[in-house]
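One chain of protein is taken out of this complex; the other chains stay put.
Coming up: chain A.
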Amino acid sequence: MSGGTRLENANPMIFQRSGERLLKETDEDEDVHDPIDDREIFDLIRTINDPEHPLSLEELNVVEQVRVKVNDAESTVGIEFTPTIPHCSMATLIGLSIKVKLLRSLPDRFKIDVNITPGTHASEEAVNKQLADKERVAAALENSSLLEVVNQCLSTRSI
């Protein structure tokens, strides 16, 4: 982050991180089938880095577990995310990062929907439409500079 540039939102609200999921006895049991649940999906996306701050989407409350809906049997996942400010220019990028993370982390039987929490962003509809359009997502990922930014959001923090 260069010294001179100003951030869109320099002092955002910080929320607490949820701890690691607690291990249950059944998790170690070979014979028990663990279904894919909301918390598991939330764990996938909560650690995604914000494109602007050295903070995770969870810490900025962009994603919350209550806005994650999964149905393992029907193979569907629905995510709603909340930009920190209504004019956040990063909304599409954040949505794309969430989508890509899930595409990489879930079996391909799942249908993945990523949307902005209703009423939290100025151009909600446009962003939702872009994120729902398979071809546009695929095309975006062909763009190497965009892919690099997405990968940065998805990489585990370094330096």
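For the reader, a short list of remarks on this structure follows.
Here is the rule we use: contacts are C-beta pairs under 8 Å (C-beta built on N, C-alpha and C of every residue); 3 or more make two chains touch, one makes a residue touch a chain; residues count from 1.
Operating definition for what follows: contacts and distances are computed from a predicted model.
With the options "ATP-dependent DNA helicase II subunit 1", "MMS19 nucleotide excision repair protein", "DNA replication complex GINS protein PSF2" or "Protein CSN12 homolog" in hand, the undepicted chain maps to the protein name "MMS19 nucleotide excision repair protein" (source: UniProt). In the complete assembly, the contact with the undisplayed chain comes from A:Asp34, out of A:Glu8, A:Asp34 or A:Asp133.
Although one chain is not drawn, its touching partners on chain A can still be listed: residues 1-4, 7, 10-16, 27-28, 30, 33-34, 36, 40, 43-44, 53-55, 101, 104-109, 147-148, 151, 154-155, 159.
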